[in-house]
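All protein chains of the complex are present and in place, except for one that has been dropped.
Moving on, here comes subunit A:
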Amino acid sequence: MPITLETNGQVCPFPLVEAKQAIAGLDDGDHLTINFDCTQATDAIPRWAAQNGYPVTHFDRLGDASWTITVQKA
């Protein structure tokens, strides 16, 4: 089941901390979408996904200082 994690308003590293916790509860193949507005997470979250071998299926801007990224648990 695709899950969306809203972390807007949370400063780094909390978006990534919550993403790690959320993905732990998912099954392989499930998608996790993380919406965030902390600039550093544009570096930290894709890097974390790459290091863990989670494919990034979508990564884009939602507006000024607002981003969304979808990673697949693998």
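As a working rule, contacts are C-beta pairs under 8 Å (C-beta built on N, C-alpha and C of every residue); 3 or more make two chains touch, one makes a residue touch a chain; residues count from 1.
Note that contacts and distances are computed from a predicted model.
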Message = Suppose you had to identify the omitted chain by its UniProt name; would it be "Protein-export membrane protein SecF", "Putative glutamine transport system permease protein GlnP", "YeeE/YedE family protein" or "Electron transfer flavoprotein subunit beta"?
response = "YeeE/YedE family protein"
Ask   = In the complete complex, which positions of subunit A touch the hidden chain?
value = 1-6, 9-14, 17-18, 21-22, 24-25, 33, 37, 39-40, 42-44, 46-47, 49-51, 56, 59-61, 63-67, 69
